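A single protein chain has been omitted; all remaining protein chains appear in their positions.
On to chain A.
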Amino acid sequence: MVGETMKINSYQEMNGFAIDMFREIGSIGTGNAATALSQTLSAKISMSLPEVKIMGYNQVIDFLGGPEKIVAAVLVHMTGEFSGIMLYLLDFNFVNIVFERLSLGKIEHFEEIDEMRASAIAEISNIIISSYANAVAQLSSISINLSVPAMAINMLGGIMSVPMIEYGYTTDKIMIVDGKFI
């Protein structure tokens, strides 16, 4: 558990130990999410060891593909002992893999997403988010309640403005625990 002595006011104050801890949490979260995803899609999914990076918002947007890139995003509100938001981003290739696996057929453009495909995206994301949150909750013995997921398909910059604004009074930086499904 994190004791009172480890409270910080900004990401810059994090030491190597704290960063390692987040890498571990990220690794367990992503691992659980990958397992859940692999069961749902009946596919073998491996993941890379996550890296922890602290960046400014604009850097994050560029890192993820630029402000005008179209992505699918699912957002869940966390309440309880641990509050915040979880935002899950799916890029075009990934949604196509999901559609193929679920026999919904590939698409050429994001515009072609119909109701059936949209609900598939929401469901897959919900599975990933809840298994990630579950792993983190179990690891830290903190209870987390998740809201119903909300989905958007739009420009990355606009989507990222949501967490950016939500924490705009607190910080100008974002911590990324970057694990990749392979």
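Quick note on the criterion: contacts are C-beta pairs under 8 Å (C-beta built on N, C-alpha and C of every residue); 3 or more make two chains touch, one makes a residue touch a chain; residues count from 1.
Throughout what follows, contacts and distances are computed from a predicted model.
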item	value
Per UniProt record, name of the chain withheld from view ["Assimilatory nitrate reductase catalytic subunit", "Probable chemoreceptor glutamine deamidase CheD", "Oxygenase" or "ABC transporter permease"]	"Probable chemoreceptor glutamine deamidase CheD"
Residue among A:Ile8, A:Leu49, A:Ile142 or A:Ile165 that touches the chain left out of view	A:Ile165
Contact partner of the left-out chain, one of A:Met47, A:Ile70 or A:Met175	A:Ile70
Residue, one of A:Ile8, A:Ile85, A:Met116 or A:Ile142, that touches the chain absent here	A:Ile85
Residue numbers in chain A that touch the chain omitted from display	66-68, 70, 73, 75, 77, 85, 110-111, 147-148, 150-162, 164-166, 168-169, 172
